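Removed: one protein chain of the complex. Kept in place: all other protein chains.
For subunit A:
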Amino acid sequence: MSATLTKTARALGTDAAEAAAAVGQGTPPPVTAKPATAALASVADAFKGAASRAGSWLWKATGILGFLALWEFGPLHLAPPSTRVFLPPLHEVLQAWGRLFESGSIQGHLAASLSRSVLGFGIAVAAGVSLGLLIAWYGRLNSVLNPLLELFRNTAALALLPVFTLLLGIGEESKVTIVAYAAFFPVLLNTIAGVKTVDPLLIRAAKSLGLNSFRLFQKVILPSAVPTIFTGIRMAGTASILVLIAAEMVGAKAGLGYLIINAQSSFLIPDMYAGILTVSLLGLGVNFLLVALERHFSRWRTAVGA
């Protein structure tokens, strides 16, 4: 019985594999292989789909467009002329942004900020995940480190900026360090939480399957914790940009935070808003990227129809 089963299963398996290979080799996409009418229908469908998607996109953008319109026309028509100096309409800000872009200075500031936050964020993720796994796995380490970590976590990162500046100078090191510090805790705490909230039933099941401690960790605990870890990583991404801008405002010669504060003190108000706009876009971009990453790794957790 079992032998015949194996045989049929193998035959099925190879068939499926061959079919998959055939699909993989067929370089022209399957749509073109269809008869012309069907292709036309599918093109029409795709167009309809795109139109309805564009409609919903437009609807979603209403809030943003309204805000931008207020920004453009508010200072021109609603506010007294004196306010207009401090709140320039959108087109002046965009012109300033264009000028900064042409001179290449916005790219320079963006690059400086990005390299700092990526470096700090990377350090935080590496340290947070590895230490988090260690702490969650060794209960005793947790009880020793937990009060200390609580203390550090509840100390606002920016409060420590003077300390970092004193110890590491006003160069890159202090800024990268403070970014790493701020991003470290969300990663660490979510890693610990992720490992600790593994369903005990799954651990029992894995043990009954004869998995040893290492395999249990590798095959059950880690994959089960990944979505929670990525939630921490996303929070860390937001935190790292937040803290970096503030740090750059205090003492730096480049970076978006420096651009904003320097423009303000030089009374280049449109430049200041151009800097702020860039920070918003950067934040949005980073969040979008991390959310996509998080979603990718928690696909299995989303229920049908959710």
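General remarks:
By our rule, a contact is a pair of C-beta atoms (placed from the backbone, for glycine too) under 8 Å apart; a residue touches a chain by one contact, two chains touch by 3 or more; residues count from 1.
Methods note: contacts and distances are computed from a predicted model.
Here one chain is missing from view; checked against "Cytochrome c oxidase subunit 2", "OB-fold protein", "NitT/TauT family transport system ATP-binding protein" or "cysteine desulfurase", UniProt names that protein "NitT/TauT family transport system ATP-binding protein".
Screening A:53, A:91 or A:219 for touch with the missing chain picks out A:219. Of the options A:79, A:202 or A:249, the residue whose C-beta touches the omitted chain is A:202.
Listed here are the subunit A residues that touch the chain not shown: 1-2, 5-6, 8-10, 12-13, 17, 199-202, 204-211, 215, 219-220, 223-224, 226, 299-304.
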